[in-house]
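Note that one protein chain is taken out, while the other chains of the complex remain in position.
For clarity, chains are labelled A, B and C in written order, and residue numbers in each chain start from 1.
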Amino acid sequence: MKILYFAWLRDKAGMSERQVSPPPGVATVGALIDWLTDQDERQAAVFADRSVVRFAVNQDFAEADTPIGTGDEVAFFPPVTGG
Amino acid sequence: MKILYFAWLRDKAGMSERQVSPPPGVATVGALIDWLTDQDERQAAVFADRSVVRFAVNQDFAEADTPIGTGDEVAFFPPVTGG
Amino acid sequence: MIRVQREGFDIGREIAALTVGNPRIGGIASFVGLVRDLGGLRSMTLEHYPGMTERQLARIDAEAHRRWPLEASLIVHRYGRLEPGEPIVLTITASAHRQTAFDSCNFLMDWLKTEAPFWKREEAASGEHWVAAHADDDAARDRWQETG
Partner (left out) sequence: MIRVQREGFDIGREIAALTVGNPRIGGIASFVGLVRDLGGLRSMTLEHYPGMTERQLARIDAEAHRRWPLEASLIVHRYGRLEPGEPIVLTITASAHRQTAFDSCNFLMDWLKTEAPFWKREEAASGEHWVAAHADDDAARDRWQETG
């Protein structure tokens, strides 16, 4: 599973992209965030305030209960400021 | 007093501009239209349907009761179609 | 600013001239009206009332500035003979905020339609005729009426 970070979430994560292999029980974006938060302190910092974290699964906006699986691309970012 | 005609009112009047000297009692745009209508058949045709005639006095939109006097510029035209 | 002219215009150049060197501008709305051909139109000739046209355009432009905090604005209206697809009118408004720019640009066009002394004659294969004013345009202008 490919994970992407944008804007200040990338700054906090200290990386823009990574490959992860969460256990099979991690089946939604919300569960993935829980799992990442437990991985290390940087990830914990990224997701410290979940109210300001938005996400996309395979380049579509997603919700915490959006299902994810092997091979998916999951992106985390702050609220967008386009235009 | 200078009179101007625009668009199809000009076509009907057969002229774009004329100088007139109405008698002193012709003190408003409405009275001027009455007076012009009585002058000749072309003028009568111009003002046959007053609901589609608009006017300006000294280059400002005017009403039938707008006062006019010697030296004024009075224009007659159909509803505008700018833009 | 307003201009009444026979010639066409370059919207990019007009926008640049209005906005260059003003760092407060965040959004520029613009509108271009074209001669539409719904079938058989050869040309359209715009007649106007020189003198009154400039007065009315300046008044409409000033009214937009009175109603919205604009950094810059422009109305360019053409007259004379135009062919299908040619631009007739250009309105541009620039402001700190996008909605201010959109609303004021829309307002300028709505007012132009009913307050600027222009008349259009269409020359088609079937003959010539003067374009009638639209009741729609009066309604569009009236929605900007201030209450109170």
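Methods note: a residue touches a chain if its C-beta (ideal position, glycine included) is under 8 Å from a C-beta of that chain, and two chains touch if they have at least 3 such contacts.
These numbers come from a predicted model, not from an experiment.
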Among the chains you can see, which ones touch the chain that has been omitted?
A, C
Out of C:Met52, C:Ala101, C:Ala116 or C:Ala133, which residue would touch the omitted chain in the full complex?
C:Ala101
Subunit A, residues in touch with the chain not shown (by the definition above)
4, 6-8, 56, 59-61, 75, 77-83
Absent chain, residues of subunit C that touch it
10-13, 15, 19-34, 36-38, 41, 84-85, 96, 98-99, 101-102, 105-106, 109, 140
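Just so we're on the same page, only the chains that are shown with their structure count from here on.
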Please work out the Cα centroid separation of subunit B and subunit C, and write it as a whole number of Å.
27
Between the Cα centroids of subunit A and subunit B the separation in whole angstrom comes to 74
List, in ascending order, every residue of subunit C touching at least 2 other chains.
none
